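Would you mind keeping the following structure in view while I ask a few things?
All protein chains of the complex are present and in place, except for one that has been dropped.
A, B and C are the chain letters, set down in written order, and residue numbers restart from 1 in every chain.
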Amino acid sequence: MIIILKPHMGDDQIEQVISSLKAYDVAFDVSKGTDITVIGLVGDTSSVDREKVQTHPFVERVMSVSEPFKKSNRKFHPENTVVSVAGRQIGGKQLAIIAGPCSVETEQQICSIAEDVKKSGAMFLRGGAFKPRTSPYAFQGLEAEGLELLKIARTQTGLPIVTEIMSPKYVERFDTDVDVIQIGARNMQNFDLLKELGKTKKPILLKRGLANTIEEWLMSAEYIMAGGNTNVILCERGIRTFETYTRNTLDLSAIPAIKRLSHLPIIVDPSHATGSSMMVEPLAKAAVAAGADGLIIEVHNDPSCALCDGPQSIEPKAFERIMTQLRAYAELEGRTL
Amino acid sequence: MIIILKPHMGDDQIEQVISSLKAYDVAFDVSKGTDITVIGLVGDTSSVDREKVQTHPFVERVMSVSEPFKKSNRKFHPENTVVSVAGRQIGGKQLAIIAGPCSVETEQQICSIAEDVKKSGAMFLRGGAFKPRTSPYAFQGLEAEGLELLKIARTQTGLPIVTEIMSPKYVERFDTDVDVIQIGARNMQNFDLLKELGKTKKPILLKRGLANTIEEWLMSAEYIMAGGNTNVILCERGIRTFETYTRNTLDLSAIPAIKRLSHLPIIVDPSHATGSSMMVEPLAKAAVAAGADGLIIEVHNDPSCALCDGPQSIEPKAFERIMTQLRAYAELEGRTL
Amino acid sequence: MIIILKPHMGDDQIEQVISSLKAYDVAFDVSKGTDITVIGLVGDTSSVDREKVQTHPFVERVMSVSEPFKKSNRKFHPENTVVSVAGRQIGGKQLAIIAGPCSVETEQQICSIAEDVKKSGAMFLRGGAFKPRTSPYAFQGLEAEGLELLKIARTQTGLPIVTEIMSPKYVERFDTDVDVIQIGARNMQNFDLLKELGKTKKPILLKRGLANTIEEWLMSAEYIMAGGNTNVILCERGIRTFETYTRNTLDLSAIPAIKRLSHLPIIVDPSHATGSSMMVEPLAKAAVAAGADGLIIEVHNDPSCALCDGPQSIEPKAFERIMTQLRAYAELEGRTL
Partner (left out) sequence: MIIILKPHMGDDQIEQVISSLKAYDVAFDVSKGTDITVIGLVGDTSSVDREKVQTHPFVERVMSVSEPFKKSNRKFHPENTVVSVAGRQIGGKQLAIIAGPCSVETEQQICSIAEDVKKSGAMFLRGGAFKPRTSPYAFQGLEAEGLELLKIARTQTGLPIVTEIMSPKYVERFDTDVDVIQIGARNMQNFDLLKELGKTKKPILLKRGLANTIEEWLMSAEYIMAGGNTNVILCERGIRTFETYTRNTLDLSAIPAIKRLSHLPIIVDPSHATGSSMMVEPLAKAAVAAGADGLIIEVHNDPSCALCDGPQSIEPKAFERIMTQLRAYAELEGRTL
């Protein structure tokens, strides 16, 4: 941490600033110039509250030089994390393809889609049971019943299931029933939920919040990891910008950014990011080319009748065609599908 | 709801689109032009899923013409809502001024600040017990102990207390202990929490999410109101933009927007919006001039020692000075302080 | 400027970084810690290219500690700048109120509005002759003829005229004909135009760009001032965000920010910021309460027939009512109208 003092501070004033920080277990390097005096804090500065230092009357500005995330930081864990899920791996050589409908609707629907996506090569089945909807008057998901239908589809196809949790009160149930627990964009900073999931060992798919920076995203991963659960998979799903042609703006630069900053696997959701079925194929290919560890794609047997998110769903046939193409892109990246 | 068909659709195709909507209890007005055919849905369209209609192969675009919020909508409730809290009112002639520290730290601290802000004319005491922090390594608040300290400060000063809830598991406790329950920006779309609070009758201070539109904000109010709790107070606290000089960008145009769209009271938080103590005074005055029903202001007896959010806190003396000024602005608006 | 080196750099490597900067007339303060080494550059670092230093292989990060703007910086010019225009002042005790239609349409129209706004107390007449329109098929303004009509209105009312320039080729003409030359949001970083205007002595109203930070805005003022023209008036007119209810998001925190960073006057345009006539009054009052030095307000005698920007125009009667109210707000701020 670097503390820049206000101009023309004398030794007395420098000493006062240092005194105010004596409680922390850090050393101080003072560098005095003609205009500016800088105090460098050396040692473990993670406990020093930057905002608090900022308020000292002699301080002009405080700058962090080390990243605030520790357990998710590649500096302290250079090799990639590979998350194991029911005998499969996310973050390894094989790309993790997760596919399925936005919402679980009926047994017939979820089982049929599960069979279809499995045939095309999907490794995981997704499906929403508890749905976060902007409107209280919109379909909220089949909830507990939806979970049961997902389990039936898993039994029939062998595909591990990925579904979203919305409340700490369901953690135990999801821990038992589900293979990968998804945290949606709106709950990325639901810190109570993150803490509860940190107490499990279950793989967590952590979606990036609509208006969250890459650093805040890693800090949310840190909440889970600080609790002891290191099985975190990040998922880029678009951020909110001024552009209205797409639902959100998919930020593929997050892939090389995360690869540099962190050892955690990162997958991409082109369906929710764009809200447009015709964009799924080009952006799925782009995500693989940019180094993603996997994809999560919405597939519905009848998008025009889907109970939610129809416009971005693709049919099983389109999914099959995309998978065929992705195989070649994966190969170029030294990956398999 | 207005459905615009793709160009050159014949009667057969128009009929097919209408058929696909026969399940809804609505009437259809078809208007055919040389280029465009439009189908107007008349009646209660709130159950019609716009996104689903959008996926029909003959449909070009779907547009909503009625707002999706009902209970918070001024159209169906023209007079202002006034929320009663422990004998005081929010949304009436008197401006609601809520003041206090970001975090409750000690009994001495919260009681002393409570006395100070009361003397200056604050009507409510705020103070964080459960704190949503970006980092799991930062101070998370005194939690349950903080609530107890707030209650002591209430007993001493008579000021009703406002504090943030972060998990559905505390709803019962907050319902008993707290006068106004705050939902923070990060939890504005924590729908499970909103639903739980909708079951109480407790006044809810609903902060606008960092990246949420005014419409989404009202839809979150709708979640609470749909459950039966109409005591909702909105709080504008800045949105996330590209500008980095301020922490967020305070959107004061939200005040006239909310006043037109909704009957709910709206207050403004200049402290969190800007993250800068020197901006509290000008923006507090601006908020009153723009028609806000109140303010929530961070006050700390020693901002440079505050355990969080020091840079935006002001000292009791500064608060007193601001209150003196605000009185004159309130008067110009036909309000009292 | 502060250069943070990569971890574990030895004396040799530190020396190499310093050598690479020997061409600059600056001194070096090295502060070595166990984790981090920091080199402080002391002296006039304005010639040092931060981005270039950033690419040095031993450099982790470069941070500026001094603001890049000089002539517009309050640090080097503590007292407020007051710009004189035809015997009137902008930035002094009296608020500068600029009013008039978006576009000049006819002699009758501009003269009649000029008379009206003068009666209500406006000090300047605005009116667009050259119009920046998103579409090439939309009305582009009366251009040269519009300028002539503005001059007629000036002769009749004595109000100095404010109008927008769109091309360097008109600088000479505007310098002769116009009292205040406006640079629109879309041209805030049209550097060639800024340079040409820097060669005149004409007061320049510099609108903030739709997606420009406060620092970039001051750097554009710096382009004009570096050329020798210090008569710059800043104008906040809303920034582009995700919110679609208003045309843009008015950033009133820019007022205290500019007041702290710069000595230049700042006025506010509530009409273009919101795109909504019903928001003009509350946000005009808010701007004055937040410390603005003036306002620019669209007034049209028949908003529903205005050739552009009708939805945000107000009628002369509404303008009169707003002015009456503003007087009281100005007084509270120790200003006059």
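Quick note on the criterion: a contact is a pair of C-beta atoms (placed from the backbone, for glycine too) under 8 Å apart; a residue touches a chain by one contact, two chains touch by 3 or more.
All of these numbers come straight from a predicted model, not from anything done at the bench.
Touching the missing chain, out of A:I255, A:I297, A:I314 or A:L337, is residue A:I255. Within the whole complex, the absent chain has one touching residue among A:M1, A:I267 or A:L283, and that is A:L283.
From the set C:S46, C:S84 or C:T155, the residue in touch with the chain omitted from the display is C:S46, counting the whole complex.
Across B:V38, B:A86 or B:M278, the single residue that touches the chain missing here is B:V38.
Remark: the residues of subunit B touching the chain excluded from display are 2, 4, 27, 29-36, 38, 40, 42-43, 60-61, 63, 65-66, 240-242, 244. Touching residues on subunit A toward the chain that is not drawn are 211, 213-215, 239, 241-246, 249-253, 255-257, 260, 273-274, 276, 278-279, 282-283, 285-291, 325, 328-329, 332. Residue positions on subunit C in contact with the hidden chain: 20, 46-47, 49, 51-52, 54-57, 68, 70, 132-139, 166-169, 186-187, 189-193, 195, 209-211, 216, 219, 222-223, 226, 240, 303-311, 313, in rising order.
The criterion applied here is as follows: only the chains that are shown with their structure count from here on.
Inter-chain centre distance (subunit A to subunit C, centres taken as mean C-alpha positions): 39 Å. In subunit A, the residues that touch at least two other chains are 240.
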